[in-house]
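Omission of a single protein chain aside, the complex is shown with its protein chains in their original locations.
By written order: A, B and C. Residues from 1 in each chain.
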Amino acid sequence: MQIGMVGLGRMGANLSRRLMRAGHEVVAFDINTGAVNALAQDGAVGVTSLDELIARLAPPRAIWLMLPHGDNTENSLQFIAQRLQRDDILIDGGNSHFHDDVRRAAQLAERGIRYLDVGTSGGVHGLERGYCLMVGGDASAFERLDPIFSTLAPGRGDIPATGSREGFDRRAEQGYLYCGPAGAGHFVKMIHNGIEYGMMQAMAEGFDILRNAGKSSLPEGHRYDFPLADVAELWRRGSVVSSWLLDLTAEALAENPTLSRFSGVVEDSGEGRWTVQAAIDEAVPAEVLTAALFARFRSRQDHTFAEKLLSAMRYKFGGHVEKPA
Amino acid sequence: MQIGMVGLGRMGANLSRRLMRAGHEVVAFDINTGAVNALAQDGAVGVTSLDELIARLAPPRAIWLMLPHGDNTENSLQFIAQRLQRDDILIDGGNSHFHDDVRRAAQLAERGIRYLDVGTSGGVHGLERGYCLMVGGDASAFERLDPIFSTLAPGRGDIPATGSREGFDRRAEQGYLYCGPAGAGHFVKMIHNGIEYGMMQAMAEGFDILRNAGKSSLPEGHRYDFPLADVAELWRRGSVVSSWLLDLTAEALAENPTLSRFSGVVEDSGEGRWTVQAAIDEAVPAEVLTAALFARFRSRQDHTFAEKLLSAMRYKFGGHVEKPA
Amino acid sequence: MQIGMVGLGRMGANLSRRLMRAGHEVVAFDINTGAVNALAQDGAVGVTSLDELIARLAPPRAIWLMLPHGDNTENSLQFIAQRLQRDDILIDGGNSHFHDDVRRAAQLAERGIRYLDVGTSGGVHGLERGYCLMVGGDASAFERLDPIFSTLAPGRGDIPATGSREGFDRRAEQGYLYCGPAGAGHFVKMIHNGIEYGMMQAMAEGFDILRNAGKSSLPEGHRYDFPLADVAELWRRGSVVSSWLLDLTAEALAENPTLSRFSGVVEDSGEGRWTVQAAIDEAVPAEVLTAALFARFRSRQDHTFAEKLLSAMRYKFGGHVEKPA
Partner (left out) sequence: MQIGMVGLGRMGANLSRRLMRAGHEVVAFDINTGAVNALAQDGAVGVTSLDELIARLAPPRAIWLMLPHGDNTENSLQFIAQRLQRDDILIDGGNSHFHDDVRRAAQLAERGIRYLDVGTSGGVHGLERGYCLMVGGDASAFERLDPIFSTLAPGRGDIPATGSREGFDRRAEQGYLYCGPAGAGHFVKMIHNGIEYGMMQAMAEGFDILRNAGKSSLPEGHRYDFPLADVAELWRRGSVVSSWLLDLTAEALAENPTLSRFSGVVEDSGEGRWTVQAAIDEAVPAEVLTAALFARFRSRQDHTFAEKLLSAMRYKFGGHVEKPA
């Protein structure tokens, strides 16, 4: 199939490559012409403007936006939408908020343009492993683009089949799924990332306790100097916590057991925040997902104002003077 | 090798079977003679008393206790210890606290008896998948029992090798590891379970938000009826949250999408609690692991006294009268 | 001064009474004519429509809305606004979101109408104790209504003066304050309520631990049957936790030591949720305020889907079958 790709960062470029390897035709645009040229060398049709991109695609078109969420995505999407026609498909494969999808889908539907929101997981390994695709929006558009999605997805691979799946959607087993109307794809991706934050934090706290078991303030008989890289490797086999995140932890600890190469300043993308907001909107208690988010907020500060106020109160009621760390 | 097994519950019996399948000789005891007979049918040497067990083992003996933690383990261990002799090995494969290991190891060492604490993960799947073994205690005893541990462990399997592991302990890749002096094995197992709680809770909260996205109090355009079993299956491929816990979630949701068969009353074993205590002893913040534990505590109550006090305060300052759920 | 009051629930009626006691004239409206009549008996000018209310007020008018937040407030506000003229003042004394204030203030400013958002704390005790007033919006409108605010506020009372307040706003010591431009009043009230949730939950958890110290599963020597009402009373004097919430706790426990009259189902108003959202928007870690909110969410459910999924996973990996509580 033919598809237009807008945004050739790490994600967009690798999605394109995986499509081209399977014989799809990719018409590719980025404001960075170097990125366009690089992908053209790998077989893409490189274009130098969004107008040219639209002109090079045969209707009904399919255009995949893979841009940083926020103004970048919104502006490009609106620009392109004005130039599309009935039955063209516009895909936001980035990390937009599902509220934006609902709004855009309604707006585009007035002119017969079909909208899909595709949560895309895979990171730097997606080109080889495939991308897990969570799709929301126009159901017939999803069906029309099945060849694209099935190419991008990891496929069944050698992952053991789950029992009792008679009557369920077989595409889930290939690694892509129609999740529901507009916004459903990004909603599922949002929750995926929320869970990811929580699992990462669980792993991180556990290894932090292991590591601090060696500290000298502990009583002598209860002090341990654990081989962290080996523990991570060990748990990859037969344990309940085996997971891809553990695989990555094992790799990272083997390469750099003290993790001295990492600052510990941890960014958060929007999805972790939106997950908590969704939990609040639904009145669902989500302690772990929220604590994981807050740990990242905290990691980016030297000292919070809250902590200073704690010190101030302690000074006021108890005369305590805190010493610097 | 020859080994004595004390405690033939699900774990002890399956450990024995996995050993016997590989040609080891198991002398087996349980206070439940039915369990002894069942294992004898599978090839074990069944005995009817701890004295007989000791008598049937050739010195230097190795005896593996696989009993519920607490008095059961402690009493049996002390009973046996009094009948052992220099260089015999006593193994606690259950879930004891590492403080108990430190105490026991010192006590047994006075008489030349060697002690190993073995954290054992594997659950109902261990017989086939193998057991992940975290070993602490006497290092030479660990070496002597290598044939036992390597049989019980899952082995390398088809799990992709981690890079950069030159110079690390190769046994970790087989699924067993000497973690350090007395208590180190149970400490690592304790943290394993702590992480397990956190990962489970992250998964559970995420699916809770997905499920409640359909509830009628939400605004119409932002309401979704997600196919939860398919979402879980989808994430098994190419996503960041792929894990054994996700595999099990996918199974459970495929079999019973509403989870109506489960009460939602969630027990906790001691390890989750001990993990938090270890974090506190080390002054390590462990929000996620603790929140996961507290969610279980809360699940076992109708209403907490704390909640009633909240209602009472709200009544007192605002005249609010809460209605039953 | 003359003021219009719209909404004669517990809050609106008592605000009116406190104003009338000090000689202010209140023109009062509610869709419930019984509420209008009751207040008229206490000296208010009762009116039967918003049009009549506007007609009875001498320009430049001041109209205070004290309605449930959401559509009630918004619709009444828009209806009234269309009938006001330059320099009239419209006050939202309810619990609106500060985003709504920003929007309304800009909209009304186009026609020269002045808008104030007033966070009002005081509950059922406000009539006697006075109301703590957090005001945002048009600064000159705030000045014009100073006689109203100073009447409603508690005043200096016998609360000990804070040192080092030279150069600060003296009105804060009277219990009312201009907090900043549109939305600032409701923002400060929102945070007030967020802190309130956190303090309440801290108190509630502490008493929950005290109460459960008596439970029979604890070791005998470490079991206590604490006189909770006396403990609350005790802490009112000389302790660090002395507070109005503690005063109320002491009252509630004296009247009903087991709190058996309270269900433990705990509602939340919007402000607790908005506080967490504000924290997330600002990337401020707010564990305690969030945990307090989630405890309320949890209190309103029998069992969460999350808990059922925990049970399901435990069954899948360990064969554990949870029993009902």
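Everything that follows uses one rule, which is that contacts are C-beta pairs under 8 Å (C-beta built on N, C-alpha and C of every residue); 3 or more make two chains touch, one makes a residue touch a chain.
Note that the structure is predicted; figures quoted are calculated from it, not measured.
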| item | value |
| --- | --- |
| Residue in contact with the excluded chain [from C:Ala62, C:Ala153 or C:Leu310] | C:Ala153 |
| Full-complex contact with the absent chain, from B:Ala55, B:Ala106 or B:Ile280 | B:Ile280 |
| Touch criterion as defined above, residue of B:Leu77, B:Leu133, B:Ala232 or B:Ala291 at the omitted chain | B:Ala291 |
| Which residue of C:Asn37, C:Ser121 or C:Ser150 touches the chain not shown here | C:Ser121 |
| Which residue of A:Asp51, A:Glu143, A:Asp225 or A:Glu322 touches the chain not shown here | A:Glu322 |
| Positions on subunit A where the hidden chain makes contact | 10, 123-125, 200-201, 203-205, 207-208, 211-212, 244-245, 248-249, 251-253, 256, 259, 261-267, 287, 291, 295-296, 298-320, 322-325 |
| Chain not shown, touching residues in subunit C | 98-99, 102, 106, 121-123, 126, 129-132, 134, 153-160, 162-165, 168-169, 172-177, 179-181, 183-184, 187-188, 191-199, 201-203, 205-210, 212-213, 215, 218, 221-222, 224-227, 229-231, 233-247, 250-251, 254-255, 275, 278-279, 281-289, 291-292, 294-295 |
| Interface with the unshown chain - residue positions in subunit B | 240, 268, 273, 276-277, 280, 283-287, 290-291, 293-295, 297-298, 300, 304, 306, 317 |
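Definition applied: only the chains that are shown with their structure count from here on.
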| item | value |
| --- | --- |
| Reference subunit C; chain at largest CA-centroid distance | B |
| Chain nearest the global centroid, as defined over all protein CA atoms shown | A |
| Rotation in the CA alignment of subunit A with subunit B, degrees, nearest 5 | 180 |
| Chain copies touching (subunit A, subunit C) - same or different residues, decided at half shared | same |
| Subunit B and subunit C, separation of their C-alpha mean positions in angstrom | 47 |
| Centroid spacing, where centroids are CA-atom means, of subunit A and subunit B in whole angstrom | 31 |
| Residues of subunit A engaged with two or more neighbouring chains | 240, 283-287, 291, 294-295 |
